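Scroll down for the structure; my scribbles are underneath it.
For this view, one protein chain was removed and the others were kept in their places.
As written, the chains take the letters A and B, and residue 1 is the first residue of each chain.
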Amino acid sequence: MQHLTEGADTVDIGGRNLREVIENIDRESPGIRSALVEGDKLRPGVAVVVNGCVSHLGLLQKVQNDSEIQFIPMISGG
Amino acid sequence: MYKIDSKVRVSAKVNSEHVQFLCESRQSLLEVLRDTLQLTGTKEGCNDGNCGACSVLVNGELINSCCMFAVEAEECEIETVEGLALHGKLHPLQVAFIEENALQCGMCTPGILMSSKALLERKPNPTETDIREWLAGNLCRCTGYDRIVVAVMNASEKLQGSRRE
Partner (left out) sequence: MSKLKPRPPFRVVGSAPKRADALEKVTGRAQFSDDFYIPRMLHGKTLRSPHAHAIIKSIDVTRALSLPGVHAVITGADFPEPSVKRLRLGEAGYVDVQDMADNCIAKSKVFYDGHVIAAVAAENPHIAEEGVDLIDIEYEILTPVMDVKSAMADGAPVIHEDFTPGAFRAKTEKVLPNAGGLLLETGNITTAFSDCDIIVEREYTTETVHQGYIESHITTVQWDMNGHINIWTSSQGHFQIRDQVAVILNVPMNKITVTPLEIGGGFGGKVSTYLDPLAAMLSKKTGRAVKMAMSRNEALRATGPSSGTWSKVKIGAKSDGRIIAADLECAYEAGAFPGGPIGPGIMTATSRYKIPNLRLKGFDVIVNKPKIMPYRAPGGVQSNFPVESLVDELAEKLGRDPMELRVQNAMQSGDRLIMGLPCPEFDGKALLSKIKSHPHYKAPLEKENQGRGMAYAFYPHIGMQSDAKLTVNADGTVQVCTGSCDLSGTRTSLAMQAAEILGINLQNISCSIGATDAIGYTFMACGSRTTYSTGIAVITAAKKILSEMSGRAALIWDTGSDNIEFNEGEFSCRDNPKKSFTFKELASRLDETGGSLSASATVSPNDIGVQVAGHLVDVEVDIETGKLEILRYTAFQDAGKAVHPELVRGQMQGAAVQGIGWALNEEYFYNEKGQLANATLLDYRMPTSLDVPFIDTVILETPNPSHPFGVRGVGEVSIVPPVAAIANAIYNAVGVRLTSLPMKPGKILAEIKKLKEH
(Lines give C-alpha, C1' and ligand atoms only; values in the text may rest on other atoms or scores of the structure.)
Protein backbone atom coordinates (compact mmCIF):
# COMPACT_ATOMS: atom_id res chain seq x y z
CA MET A 1 0.00 0.00 0.00
CA GLN A 2 2.98 2.26 -0.41
CA HIS A 3 1.20 4.05 -3.22
CA LEU A 4 -1.10 5.42 -0.55
CA THR A 5 1.69 6.56 1.78
CA GLU A 6 3.76 8.23 -0.91
CA GLY A 7 6.28 5.45 -0.89
CA ALA A 8 6.83 5.13 2.87
CA ASP A 9 6.87 1.52 3.93
CA THR A 10 6.64 2.32 7.66
CA VAL A 11 4.67 5.05 9.37
CA ASP A 12 4.75 6.20 12.98
CA ILE A 13 1.29 6.97 14.22
CA GLY A 14 -0.73 7.35 17.43
CA GLY A 15 -3.85 5.62 18.68
CA ARG A 16 -5.17 3.55 21.60
CA ASN A 17 -6.48 0.75 19.51
CA LEU A 18 -6.32 -0.34 15.90
CA ARG A 19 -9.47 1.51 14.92
CA GLU A 20 -7.89 4.80 16.05
CA VAL A 21 -4.55 3.92 14.49
CA ILE A 22 -6.14 3.29 11.11
CA GLU A 23 -8.21 6.45 11.30
CA ASN A 24 -5.10 8.44 12.14
CA ILE A 25 -3.11 6.99 9.25
CA ASP A 26 -6.03 7.62 6.92
CA ARG A 27 -6.01 11.27 7.85
CA GLU A 28 -2.45 11.58 6.58
CA SER A 29 -2.70 9.04 3.77
CA PRO A 30 -6.29 8.89 2.54
CA GLY A 31 -7.40 5.55 1.20
CA ILE A 32 -5.74 3.38 3.84
CA ARG A 33 -8.96 3.00 5.81
CA SER A 34 -11.01 1.81 2.87
CA ALA A 35 -8.23 -0.59 1.90
CA LEU A 36 -8.16 -2.19 5.35
CA VAL A 37 -11.63 -1.80 6.78
CA GLU A 38 -15.06 -2.88 5.68
CA GLY A 39 -17.95 -1.63 7.77
CA ASP A 40 -16.71 -1.76 11.31
CA LYS A 41 -14.37 -4.73 10.91
CA LEU A 42 -11.09 -5.45 9.22
CA ARG A 43 -11.62 -6.28 5.58
CA PRO A 44 -11.86 -10.02 5.00
CA GLY A 45 -8.51 -11.35 3.88
CA VAL A 46 -6.58 -8.90 6.08
CA ALA A 47 -4.86 -10.14 9.20
CA VAL A 48 -3.07 -7.92 11.67
CA VAL A 49 0.09 -8.67 13.63
CA VAL A 50 0.97 -6.68 16.75
CA ASN A 51 4.43 -7.15 18.24
CA GLY A 52 4.89 -10.42 16.38
CA CYS A 53 1.57 -11.97 17.37
CA VAL A 54 -1.52 -12.29 15.25
CA SER A 55 -4.37 -10.36 16.80
CA HIS A 56 -7.80 -11.93 17.18
CA LEU A 57 -9.41 -8.67 18.20
CA GLY A 58 -9.31 -6.83 14.91
CA LEU A 59 -10.08 -3.14 15.28
CA LEU A 60 -10.64 -3.59 19.01
CA GLN A 61 -7.03 -4.60 19.58
CA LYS A 62 -5.45 -2.21 22.05
CA VAL A 63 -1.97 -0.97 21.24
CA GLN A 64 0.79 0.66 23.30
CA ASN A 65 3.21 3.46 22.70
CA ASP A 66 5.80 1.45 20.88
CA SER A 67 3.67 -1.37 19.50
CA GLU A 68 4.69 -2.64 16.10
CA ILE A 69 1.81 -3.31 13.76
CA GLN A 70 1.79 -5.06 10.41
CA PHE A 71 -1.20 -5.71 8.17
CA ILE A 72 -0.76 -8.86 6.17
CA PRO A 73 -2.82 -11.03 3.87
CA MET A 74 -4.49 -13.94 5.60
CA ILE A 75 -2.41 -17.00 6.35
CA SER A 76 -4.16 -20.28 6.00
CA GLY A 77 -3.30 -23.90 5.89
CA GLY A 78 -4.38 -27.13 4.32
CA MET B 1 -27.86 -70.21 -7.33
CA TYR B 2 -31.47 -69.22 -7.91
CA LYS B 3 -33.49 -66.07 -8.31
CA ILE B 4 -36.04 -64.47 -6.01
CA ASP B 5 -37.84 -61.75 -8.02
CA SER B 6 -34.91 -59.79 -9.47
CA LYS B 7 -32.46 -60.92 -6.82
CA VAL B 8 -30.02 -63.81 -7.00
CA ARG B 9 -29.12 -66.01 -4.08
CA VAL B 10 -25.41 -66.62 -3.79
CA SER B 11 -23.62 -69.16 -1.60
CA ALA B 12 -19.98 -68.59 -0.79
CA LYS B 13 -17.40 -68.82 1.93
CA VAL B 14 -16.17 -65.59 3.44
CA ASN B 15 -13.28 -65.75 5.91
CA SER B 16 -13.88 -69.48 6.28
CA GLU B 17 -17.55 -69.07 7.14
CA HIS B 18 -20.34 -70.24 4.89
CA VAL B 19 -22.59 -67.37 3.89
CA GLN B 20 -25.66 -66.98 1.76
CA PHE B 21 -26.90 -63.66 0.52
CA LEU B 22 -29.36 -62.14 -1.90
CA CYS B 23 -28.08 -59.58 -4.36
CA GLU B 24 -29.03 -57.80 -7.55
CA SER B 25 -27.03 -58.82 -10.56
CA ARG B 26 -25.73 -55.28 -10.93
CA GLN B 27 -24.15 -55.20 -7.48
CA SER B 28 -20.38 -55.55 -7.17
CA LEU B 29 -18.76 -57.89 -4.69
CA LEU B 30 -17.46 -54.78 -2.91
CA GLU B 31 -20.95 -53.44 -2.42
CA VAL B 32 -22.29 -56.74 -1.14
CA LEU B 33 -19.38 -57.36 1.22
CA ARG B 34 -19.89 -53.92 2.74
CA ASP B 35 -23.67 -53.40 2.66
CA THR B 36 -25.15 -56.89 2.76
CA LEU B 37 -22.57 -58.84 4.73
CA GLN B 38 -21.60 -55.73 6.74
CA LEU B 39 -17.91 -56.45 6.34
CA THR B 40 -16.99 -52.81 6.03
CA GLY B 41 -13.24 -53.34 6.36
CA THR B 42 -12.90 -53.51 2.58
CA LYS B 43 -13.00 -49.94 1.29
CA GLU B 44 -14.15 -48.11 -1.81
CA GLY B 45 -11.57 -45.67 -3.18
CA CYS B 46 -12.43 -45.35 -6.84
CA ASN B 47 -14.88 -48.12 -7.81
CA ASP B 48 -13.13 -48.70 -11.13
CA GLY B 49 -10.17 -50.90 -10.32
CA ASN B 50 -7.50 -48.21 -10.09
CA CYS B 51 -6.66 -47.78 -6.43
CA GLY B 52 -6.71 -51.22 -4.80
CA ALA B 53 -8.53 -50.07 -1.66
CA CYS B 54 -11.10 -52.81 -2.28
CA SER B 55 -8.54 -55.63 -2.65
CA VAL B 56 -9.69 -59.04 -1.41
CA LEU B 57 -8.59 -62.59 -2.11
CA VAL B 58 -10.97 -64.76 -4.11
CA ASN B 59 -9.90 -68.39 -4.27
CA GLY B 60 -6.44 -67.18 -3.35
CA GLU B 61 -6.25 -64.63 -6.19
CA LEU B 62 -5.91 -60.93 -5.52
CA ILE B 63 -9.01 -59.20 -6.89
CA ASN B 64 -10.34 -55.63 -6.94
CA SER B 65 -13.75 -56.45 -5.50
CA CYS B 66 -15.24 -53.37 -7.19
CA CYS B 67 -14.57 -55.03 -10.54
CA MET B 68 -16.25 -58.32 -9.72
CA PHE B 69 -20.00 -58.88 -9.65
CA ALA B 70 -21.34 -60.35 -6.44
CA VAL B 71 -23.05 -63.10 -8.41
CA GLU B 72 -19.64 -64.26 -9.59
CA ALA B 73 -18.80 -65.11 -5.99
CA GLU B 74 -20.96 -68.27 -6.12
CA GLU B 75 -19.03 -71.17 -4.57
CA CYS B 76 -15.95 -68.98 -4.07
CA GLU B 77 -13.69 -68.67 -1.03
CA ILE B 78 -13.27 -65.03 -0.20
CA GLU B 79 -10.81 -63.55 2.27
CA THR B 80 -11.15 -59.99 3.56
CA VAL B 81 -9.20 -57.99 6.12
CA GLU B 82 -11.60 -59.11 8.82
CA GLY B 83 -10.28 -62.64 8.36
CA LEU B 84 -6.62 -61.81 8.76
CA ALA B 85 -6.47 -62.12 12.52
CA LEU B 86 -7.15 -65.70 13.65
CA HIS B 87 -8.71 -66.45 17.02
CA GLY B 88 -7.87 -62.98 18.26
CA LYS B 89 -4.21 -63.22 17.17
CA LEU B 90 -3.10 -60.58 14.69
CA HIS B 91 -1.46 -61.64 11.44
CA PRO B 92 2.27 -60.78 11.34
CA LEU B 93 1.47 -58.22 8.63
CA GLN B 94 -0.96 -56.44 10.93
CA VAL B 95 1.60 -56.50 13.75
CA ALA B 96 4.29 -55.15 11.43
CA PHE B 97 2.03 -52.36 10.13
CA ILE B 98 1.35 -51.20 13.67
CA GLU B 99 4.99 -51.43 14.75
CA GLU B 100 6.36 -49.70 11.66
CA ASN B 101 3.67 -46.97 11.56
CA ALA B 102 2.86 -48.19 8.08
CA LEU B 103 -0.46 -46.39 8.04
CA GLN B 104 -1.62 -42.84 8.59
CA CYS B 105 -5.29 -42.34 7.76
CA GLY B 106 -5.78 -46.10 7.41
CA MET B 107 -8.05 -46.00 4.38
CA CYS B 108 -5.75 -47.92 2.03
CA THR B 109 -4.59 -50.23 4.81
CA PRO B 110 -7.05 -53.13 4.44
CA GLY B 111 -6.40 -53.34 0.70
CA ILE B 112 -2.65 -53.15 1.16
CA LEU B 113 -2.75 -55.82 3.86
CA MET B 114 -4.66 -58.23 1.60
CA SER B 115 -2.39 -57.42 -1.31
CA SER B 116 0.70 -58.00 0.83
CA LYS B 117 -0.72 -61.27 2.09
CA ALA B 118 -1.15 -62.43 -1.49
CA LEU B 119 2.45 -61.46 -2.24
CA LEU B 120 3.90 -63.27 0.75
CA GLU B 121 1.96 -66.39 -0.15
CA ARG B 122 3.64 -66.37 -3.55
CA LYS B 123 7.03 -64.95 -2.61
CA PRO B 124 7.83 -65.57 1.04
CA ASN B 125 11.10 -63.69 0.72
CA PRO B 126 10.40 -60.67 -1.49
CA THR B 127 12.97 -58.00 -2.27
CA GLU B 128 12.21 -54.31 -1.98
CA THR B 129 11.56 -54.21 -5.74
CA ASP B 130 9.25 -57.23 -5.56
CA ILE B 131 7.20 -55.50 -2.88
CA ARG B 132 7.06 -52.15 -4.68
CA GLU B 133 6.08 -53.81 -7.95
CA TRP B 134 3.40 -55.95 -6.35
CA LEU B 135 1.93 -53.07 -4.32
CA ALA B 136 1.91 -50.67 -7.27
CA GLY B 137 -1.77 -51.49 -7.65
CA ASN B 138 -2.54 -50.13 -4.18
CA LEU B 139 -2.49 -46.37 -3.91
CA CYS B 140 -1.55 -44.70 -0.64
CA ARG B 141 -1.61 -40.94 -0.43
CA CYS B 142 -0.50 -40.48 3.16
CA THR B 143 2.62 -42.50 3.84
CA GLY B 144 4.76 -42.29 0.71
CA TYR B 145 4.96 -46.11 0.92
CA ASP B 146 8.26 -46.06 2.84
CA ARG B 147 7.03 -47.64 6.07
CA ILE B 148 4.67 -49.96 4.21
CA VAL B 149 7.57 -51.56 2.33
CA VAL B 150 9.54 -51.92 5.56
CA ALA B 151 6.55 -53.46 7.32
CA VAL B 152 6.04 -56.03 4.58
CA MET B 153 9.73 -56.96 4.72
CA ASN B 154 9.60 -57.34 8.48
CA ALA B 155 6.46 -59.44 8.28
CA SER B 156 8.04 -61.71 5.67
CA GLU B 157 10.99 -62.31 7.98
CA LYS B 158 8.66 -63.11 10.89
CA LEU B 159 6.61 -65.48 8.77
CA GLN B 160 9.69 -67.29 7.51
CA GLY B 161 10.99 -67.49 11.05
CA SER B 162 7.78 -69.05 12.31
CA ARG B 163 7.73 -71.43 9.42
CA ARG B 164 11.16 -72.65 10.39
CA GLU B 165 10.07 -73.29 13.96
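We adopt the following convention: contacts are C-beta pairs under 8 Å (C-beta built on N, C-alpha and C of every residue); 3 or more make two chains touch, one makes a residue touch a chain.
What you see is a predicted model; the values in this text were computed from it and never measured.
Only one of the listed residues, B:Leu57, B:Cys108 or B:Leu159, touches the absent chain: B:Cys108.
For chain A, the residues touching the chain absent from view are 1-4, 9-10, 31, 35-36, 41, 43-47, 49, 52-56, 68, 70-78. The missing chain lies against chain B, touching residues 24, 26-27, 34, 39-48, 50-51, 53, 80-82, 84-85, 90, 94, 97-99, 101, 103-110, 113, 128, 131-133, 135-149.
Basically, only the chains that are shown with their structure count from here on.
Between chain A and chain B, the centres computed from C-alpha atoms are 57 Å apart.
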